[in-house]
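What follows is a structure written as structure tokens; I'll ask about it next.
Only one protein chain is missing from this complex, and each of the others stays in its spot.
Chain nomenclature is as follows: A, B and C, assigned in order of appearance, with residue numbering initiated at 1 for each chain independently.
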Amino acid sequence: MAARNRTAQLGRCYLELNETGRVTFFTLLCQKYDIQEQQLSELMQAWQAADSDSRPALTRKLRHQLEPPRMVLLRQFNELPEGVKFLVDMRAELLKLSRQHPHLKPLKEDLKRLLTSWFDVGLLQLEEITWHSGADLLEKLIEYEAVHEIQSWNDLKNRLDSDRRCFAFFHPNMPNEPLIFVEVALVEGLAGNVQTLLDEDAPLADLNQADSAIFYSISNTQKGLRGISLGNFLIKRVVNQLQHDFPQLKQFATLSPVPDFTQWLDNLSEEEQQTLAFSSNSEELRKQLVQADQTEREALREQIEPLALAYFTEAKHPRYAPFVRDPVAHFHLTNGAQLARINWMADQSEKGLQQSLGLMVNYLYELPHIESRSQGYTGNGDIALSAALSKQKK
Amino acid sequence: MAARNRTAQLGRCYLELNETGRVTFFTLLCQKYDIQEQQLSELMQAWQAADSDSRPALTRKLRHQLEPPRMVLLRQFNELPEGVKFLVDMRAELLKLSRQHPHLKPLKEDLKRLLTSWFDVGLLQLEEITWHSGADLLEKLIEYEAVHEIQSWNDLKNRLDSDRRCFAFFHPNMPNEPLIFVEVALVEGLAGNVQTLLDEDAPLADLNQADSAIFYSISNTQKGLRGISLGNFLIKRVVNQLQHDFPQLKQFATLSPVPDFTQWLDNLSEEEQQTLAFSSNSEELRKQLVQADQTEREALREQIEPLALAYFTEAKHPRYAPFVRDPVAHFHLTNGAQLARINWMADQSEKGLQQSLGLMVNYLYELPHIESRSQGYTGNGDIALSAALSKQKK
Amino acid sequence: MAARNRTAQLGRCYLELNETGRVTFFTLLCQKYDIQEQQLSELMQAWQAADSDSRPALTRKLRHQLEPPRMVLLRQFNELPEGVKFLVDMRAELLKLSRQHPHLKPLKEDLKRLLTSWFDVGLLQLEEITWHSGADLLEKLIEYEAVHEIQSWNDLKNRLDSDRRCFAFFHPNMPNEPLIFVEVALVEGLAGNVQTLLDEDAPLADLNQADSAIFYSISNTQKGLRGISLGNFLIKRVVNQLQHDFPQLKQFATLSPVPDFTQWLDNLSEEEQQTLAFSSNSEELRKQLVQADQTEREALREQIEPLALAYFTEAKHPRYAPFVRDPVAHFHLTNGAQLARINWMADQSEKGLQQSLGLMVNYLYELPHIESRSQGYTGNGDIALSAALSKQKK
Partner (left out) sequence: MAARNRTAQLGRCYLELNETGRVTFFTLLCQKYDIQEQQLSELMQAWQAADSDSRPALTRKLRHQLEPPRMVLLRQFNELPEGVKFLVDMRAELLKLSRQHPHLKPLKEDLKRLLTSWFDVGLLQLEEITWHSGADLLEKLIEYEAVHEIQSWNDLKNRLDSDRRCFAFFHPNMPNEPLIFVEVALVEGLAGNVQTLLDEDAPLADLNQADSAIFYSISNTQKGLRGISLGNFLIKRVVNQLQHDFPQLKQFATLSPVPDFTQWLDNLSEEEQQTLAFSSNSEELRKQLVQADQTEREALREQIEPLALAYFTEAKHPRYAPFVRDPVAHFHLTNGAQLARINWMADQSEKGLQQSLGLMVNYLYELPHIESRSQGYTGNGDIALSAALSKQKK
């Protein structure tokens, strides 16, 4: 109990420290409570000298020796009320501070290791969020929504209407704090325009006609869980749930942004520009788009869509080729989705025009192919394209 | 999803295997999915050769290399419905099988490591169990109670009456499955007789008069969690809870069995027999006790109580001296309790007479001294005795 | 608030009164807080003299004048915590006391009027009771079960197993207090033996094969609600619920006792004895039954079953002809059920043999015919018989 009290006190102290104080505290943890390299080294020598009978015990000791003593303290914070949230927030702080203070990196990694085991997907709870959910929870959706900003409580209510679903993962020790949530529209056919989906005045979809579930927004909420994979599992669990609730659903797809398209366009090498027969820039295209009449728009479309297809299929990540450059595409291809359709004028908001000239993409989750596609992409960078896009590409 | 399905299938297969099949399955996991010693050894060499800048990355790799590949599979079981319970039961199976199949020990340890992180005390929920709890939960208490068997539903109801409390730890992914539970009586003064406490016909205690909380039974329920410390935390959390609910409580103590007293008596060396001036055996003493009249009993008491005091203060664990031989005493002394009183004729059941000649012990949890006593015992084997027992000892 | 406090105090006083005290209290309420006949009489004269325009207002006043002032006090008890239960229990007391003290009858009726409006079926909640329900609720089932006594917690658990259902009505202001409950077995075909249904060692029924829901026990729990109709609605609501949960169910029937059969047999007039060709008595028949071998039993059956059929179709209620004499039959026929089958050796318990020579009856609820059958019986005393019984009768 005394240890518990001391940890509680330490926790309160930490919360009152300013940035300098926290750097000092973290530095102390890094330096004074680090792995003891001398003992570790001796243990390695013993292990290497040992016969196979003695090795298991030494392996165990090695594992133990590789856990820095500060882990004990970090674990104790978990006993505090809201201790898990405390540690998640502490990692958020460390992620920020370790950019300027790289010596804090080991501590950052310790915390990631700890949180990874506690946020194991099997420990998380999938819950549906509705207009009946508490206002304190709902205002967090408004705060956390990262893809298509929630404009007002009415906008939120519309996203929770009878033809919509919203699901989130929760951790049992962080009640009322969604970790990641997805917004889904139940519609007829692949949805190809996000403003239509978000239109508060649009009539309700007829659930009996709905054959498609469109995942039009996925938002992580906890900075302190960065790098701990949740989205992949959330999509799978929600697909399962929706299949159960609405057996008539035929397809599960996203309506996703294309965050870096224009940035890529504006940074093409001369050679690429030649290959793509494109020498303008995105700003110019955007202006033309905005002012274009119907005929001109069609002309622009014939120019832009092939560029977009090239972007998805040719542009590789600068460091992690053969993976694609587009982060959203990378996420869904890793999960085993197919790049199904590029939607013209699908997001006409300021932000949509700026980042992708209004393009959005449907990634299609076809259950029988998910695993092979995921392996094809993660193994070889194979990009699953729909028949239509494959044809277009040739 | 496919991986998930395969894991589910594997889980179902496992459940249908007989013992031989399970040994084969476990052996496979041990042999084919073990640490790769060659790579580990090379990594150690690299680490030893590295300068301090390169070491953190290598340390990380070492940690990773020390996790056998089978851990991935074990974690995936967690995604199943009731996956946590599945793994707890699997460990129970392994604990049993590894006695005859010692080559399974590494797998047993992997599972312990995994469960230890998931059953971190900060992730557990303390809940009160009452007569209003579900019958499906209550029948588990009847099944699991390990100290003083619950005879009937009426016996159980009596233990949940208004002058009693019962608390349990639950894991969020194992709802309705208590992990460990404690039964508490709220009484006036230190309770010294367990039959009195369990008497269904005894009148209800007046809660306003109660100044003592007596923990008269603590039972672990999950064989698969053996060795993962829960009892220590449960006592602390329950003391906190009771202090909050009943500010008038002045002391927190157990009424505990003395499981090995007669066994110790019957195995004294000649030298010890001489020192203790005892050359009989427990069977003999028990017979005398049962037949004794009041006066004879007092004589027996004067003989037996000093033996008991010697047992607690002199008898050390054969392998872990200076720790005490009595496992219950070891548990409470480790937690920082004081050996407060030895109670004569405190458990007159068959079992009580057999294992301890009817003696029971109060261990007293005095909050201000818990930490120092715990350190005194775990550091030096110091045994905290009440003033009365100290005096008696001299 | 003061009025509330006084009512609370009065309530506590009442609870401490012995029977004499309560009679005094009730008598006071009857005499001092009764309708004022003089004023009522004047109001009637005014009403009779009034023209049609003035009558509505006078009608209103009449209604008001017909409510004795004690109703205000009775209503106030409702504001106490557990006030509704208090009044239900008070009515139970009055039902008992008014037998010896008939002057209390008006108060008894006031309370019935009040409770009838509060226990309107639309205000009641249908809830399923399972083995997961609180032990405090479940022990009430054990206490209240009036048809086939629950022998033990194991017996109860068996009645809540996966091939059984139990439903109860609750009043929102009497949580955890079932008002009436019904036990249902989901089986294949019409169940014709209650010992088979209650056999704890019988294997679980396969729910996929079940095509019949057998209501084998209905028990009212609150004496203070006698005469306030609940059972009729409970059956209807449970049929709806089961149809929703198990669309494969084809028939809904009871397996019901025949409480007064032997009593009727033993009180036949000579003329009836002649008509029925029966001159023995039930005691004799029971003895023969118990000692009979297979062949003798068949002979007895051929004698007894026609008697039973005559009992159901010929024996009328002494005061309420053309309604039937058997109270259980009256209840189900009123609700629109059909007398479907008389089951031989269906309840071989002591009680079963004594009251009905082991016979039990299935009443069948066929939804399309319920209303016309109910009207046929309540209007003309028509008894709906199954084709088999009709044939047998001729």
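Going forward, contacts are C-beta pairs under 8 Å (C-beta built on N, C-alpha and C of every residue); 3 or more make two chains touch, one makes a residue touch a chain.
Just so we're clear, the structure is a prediction, and the values are computed from it rather than from any experiment.
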Checklist line | In the full complex, displayed partners of the excluded chain | finding: A, C
Next item on the list: Kindly state which of the options A:21, A:102, A:134 or A:327 is in contact with the chain not pictured.
Entry: A:134
Next item on the list: Using the definition of touch stated at the top, determine which of C:14, C:118 or C:246 touches the missing chain.
Entry: C:118
Next item on the list: Return the single residue from C:75, C:101 or C:301 that touches the missing chain.
Entry: C:75
Item checked: Contact residue for the chain not shown (choose from C:47, C:246 or C:278) -> C:47
Margin query: I need the residue numbers on subunit A that touch the omitted chain, in ascending order.
Written below: 131-136, 138-139, 153, 157, 176
Next item on the list: Provide the residue numbers of subunit C that touch the chain removed from this figure.
Entry: 1-4, 35, 37, 41, 44-45, 47-48, 55-56, 59-60, 62-63, 66, 75, 77-80, 83-84, 105-106, 109, 113, 117-118, 120-123, 125, 172-173, 233, 236, 239-240, 367, 370-371
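Definition applied: only the chains that are shown with their structure count from here on.
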Checklist line | Chain nearest the global centroid, as defined over all protein CA atoms shown | finding: B
Checklist line | Maximum centroid distance from subunit B, chain identifier (CA atoms) | finding: C
Next item on the list: Could you put a whole-Å number on the gap between the CA centroids of subunit B and subunit C?
Entry: 52
Checklist line | Interchain centroid distance [CA atoms averaged], subunit A/subunit C, Å | finding: 61
Notebook entry, point to check: What is the distance in Å between the mean C-alpha positions of subunit A and subunit B?
Noted result: 42
